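Our next item is chain A:
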Amino acid sequence: MQKIMTEIERCKGCYLCMANCPKEAIHLSGKVNHKGYEYIEVDQEKCIACGSCYQMCPDFVFSILV
Partner candidate 1 sequence: MAKVLMKGNEAIAEAALRAGSRFYSGYPITPQTEILEYLSWRMPEVGGEVVQTESELSGINMLLGAASAGARAFTSTSGPGFSLMQEGLSYIVAADLPLVVINVMREGSGLGNIGASQGDYWQMTRGGGHGDYRMIVLAPANVQESANLISDAFDLAEKYMHPVLIASDAAIGQMVEGVELPEFKDHDINKFDFAVRGCKKGDRPRSIQNIYFLDDQYEDHLREKYATITKNEQRWESLYVDDADIVLVAYGISSRMCKEAVRAARDQGIKLGLIRLITLWPFPENAFKEVNPNVLGYLTVEMSTLGQIADDVRLATQCNKPVSSFGSMMALPESDGIIEKALEMMKEARQ
Partner candidate 2 sequence: MKCSVPASVKYDHTFCQGCAQGIVNRLIGEIMEELGTTEKLIVTTDVACGAMNVDFWDFDTIVGAHGRPIPTATGVRKVRKDCLSLAHLGDGAAYNIGMAETMHAAIRDDDVMALVLNNCVFAMTGGQTSATTMLGQRTTTSVKGRKKSVEGSPFHVEKALGDMDIAYLARGSVDSVAAIRKTKKYLKKAFEKHKNHEGFCLVEILTPCPTNWGLSPVDSMKRIREQVIPEFPVGEFIDRGGNE
């Protein structure tokens, strides 16, 4: 089930989401967006939709869907 929606084009690669995810559900994607940043990916299985990434992200990448 998709719990988080990500707008990866907004990502600036600060990784505050990764550092603050309590379930280690966020990892590097190995891919680069149009801004030139290596963006993140969310493991929807591990995600508990706590909103930590939403809180920490300065670039509004995350929406919590559930």
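Selection criteria: all candidates are chains of the complex that A comes from, given by their letters.
Everything below uses one rule, namely that a residue touches a chain if its C-beta (ideal position, glycine included) is under 8 Å from a C-beta of that chain, and two chains touch if they have at least 3 such contacts; residues count from 1.
The structure displayed is predicted, hence computed values, not measured ones.
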Subject >> Touching chain, any copy counted, for chain A within the complex - options 1 or 2 >> reply: 2
Subject >> Residues on chain A engaged by candidate 2 in the complex (per definition of touch) >> reply: 7, 10, 12-16, 18-20, 37, 49, 51-52, 54-61, 63-66
